[in-house]
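In this view, the complex is presented without one of its protein chains, the others remaining in place.
So that you can tell them apart, the chains are marked A and B in the order they are listed, and the count of residues begins at 1 in each.
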Amino acid sequence: MKIASRPKCLTKEHFSYCPGCTHGIGTRLVAEALDELGLIEETVGVLSVGCSVMLYKFIDCDFIQAPHGRASAVAVGVKRALPEATVFAYQGDGDLAAIGTAEIVHAAARGDKITIFFLNNAIYGMTGGQMAPTTVEGQATTTTPEGRDPALQGYPIRMTEMLSTLDGVAYAARVALNSPRNVRQAKRAVRRAFEVQQEGLGFAIVEMLSTCPTNWGVKPTAALELIDKQMLPTYPLGEFKVPEGMKKVVTC
Amino acid sequence: MEKVLMKGNEALAEGALAAGCRYFFGYPITPQNELPAYLAKRLPQAGGVFLQAESEIGAINMVLGAASTGQRVLTSSSGPGISLKQEGISYIAGSEVPCVIVNIMRGGPGLGGVQPSQADYFQATRGGGHGDYRTLVLAPASVQELYDLTALAFDLADKYRNPTMILGDGVLGQMMEPVVLKPSEEIERPIPGWAVRGKRGGKAKLITSLYLEPEALEEHNLKLARKYEKMQQEVRWEEYLTEDAELVLVAYGTMARVVKGAVRRAREKGLKVGLLRPITLYPFPSEALGKLAERARGFLCVEMSMGQMVDDVKLAVCGRAPVSFYGRAGGIFPTTAQLLAQMEKAMKH
Partner (left out) sequence: MLEEIIISGFGGQGVMLAGQLLIRAGMEEGLEVSWIPSYGPEMRGGTANCSVVLSDEPIGSPVVSEPSAVLAMNLPSFEKYLPLTQKGGLFIYNSSLMDEAPGRGDLEMLGVPATEIADGLGSGRAANMVMLGALLARKPLVKPESIIAALAATLPAHRQNLLPLNEKALKAGAEFAEAR
């Protein structure tokens, strides 16, 4: 009996994420969902700027590389010109919640039938650990060496809750990649976000809380715990919007 | 051939439709609003998509996405909006995705004004955004050319896998002139092989401008440079009364029409003057100007700017004859009398 295997649509390339980073789990979950739903042949992915830009090396489907922050706008263009394709963008917190805020908000408001995976690790990974819009209060980064001080740098932004208030959004969930239980839940949410697009129900987003041991300056195991201790108080898990008639799949 | 009266904006839109363009993404800005308004009606009738984006940035990236699927895609804007689009245009050029971008120029810098202008010549012909790239640039001067050159813009974009820009002004868009339309047959255009549409049994494709390896990026830049070199063969221009001209005026777009009228008047007065009108601004008709420089005694470049194309005229003439310049801004066209005075002044030197 086969219990687990490498998803078929993952290439043989080794992930280029840092050792111990949970980003690879997110990538794998997307690949598994594409396999299980049989979508890989008709999928166009959009790469954002950040660690996720390497995704094209790992998932064996068509890709377009977008300017920083514009992945959702590029995805909208693809979907409008090719409605029969499955279109997803995979964006980090800097890309989606800072420089690309306008693009994501309006794609969501229009109810564009695209699927967004939002990797939130509360920091800029690729550029070397600067403060992100999602950096939590007190968190030290290279640009907030004394920790994020709301009086100076403002408060972290909860994108998924914000987006869930928009009528165009069909599905909005936040999951975490730091424990087997959370990963199983994340898997169901990722799959659901593709199903919502397949059914043509509207915009779907899954925010995945992910670690960045390198830039957080902690060991991978400690990073997993930090998600529970530092991120969950600011970013509660759950499904903030589920299409009518669909059951909730995240049970925390 | 049957002629129909059309406004410039409508002719541009119909030219795009006739070329098989079915996708438009844009954001409102004066003075190009009539073009999107017309397409918002016409595109759905033709089975296409019109989408008003949240910003110029959103619009140009939707263009990148839609054009990456191999479809013909259009966007339009004016100076301030084109500045915002430049990020996306750089990525589109770097990724070698064809598309057509319209700039109905207005005066700047900054918010400037909404009057006709030619102040975006540098921005259009030098790439405009970051990195080392060029866009093809067409400068229509009549309603007929708005129709014809828009179709050509799509053909050139496809041929070179490169963004093509149409550079005009508000007067051109509002102007009414007779147009001969092409017979409206459905053009069958195969989807190009590089397009991303899901791999569908084939190999996965990637549209990207990212080359992290130094050698790969240099090779990419060399390939683009070879392409830009090849584009030079697309140069187009019009010469008017240049055969025996002692003074050759150089102007493009609406300004070239104004100058043409003045040249005709000058000829009636016995002045030996002619006009060279670049139709493509990139590539620039340097060779044609160089040939004229061998016999003309001087050049006068007239622009609705403080002097941009004149640099290219000087490069082409290369010191063989004096090049003078006359520019107006703020949307003010020179009168025939003013142009005649400029010609007489240039001929005295």
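What we mean here is this: a contact is a pair of C-beta atoms (placed from the backbone, for glycine too) under 8 Å apart; a residue touches a chain by one contact, two chains touch by 3 or more.
Remember, predicted model here, so these are calculated numbers, not experimental data.
In the full assembly, the chain not pictured is in contact with B, by the touch criterion defined above.
Which of B:Q52, B:Q174 or B:S286 touches the hidden chain is settled by the complete complex: it is B:Q174. Checked against the hidden chain, the listed residues B:L39, B:L152, B:V263 or B:V310 yield one contact partner: B:V263. Against the chain not displayed here, chain B makes contact via residues 3, 5, 115-116, 170-171, 174-178, 254, 257-264, 330-337.
Operating definition for what follows: only the chains that are shown with their structure count from here on.
Chain A and chain B have centres, each the mean of its CA atoms, that are 40 Å apart.
Contacts from chain A toward chain B in the complex involve residues 40-44, 46-47, 53, 56, 60-67, 70, 73-82, 85-86, 102-103, 105-106. Those residues of chain B that touch chain A in the complex are listed here as 23, 25, 49, 51, 53-55, 57-59, 61-69, 71, 73, 87-88, 91, 95, 196-201, 204-210.
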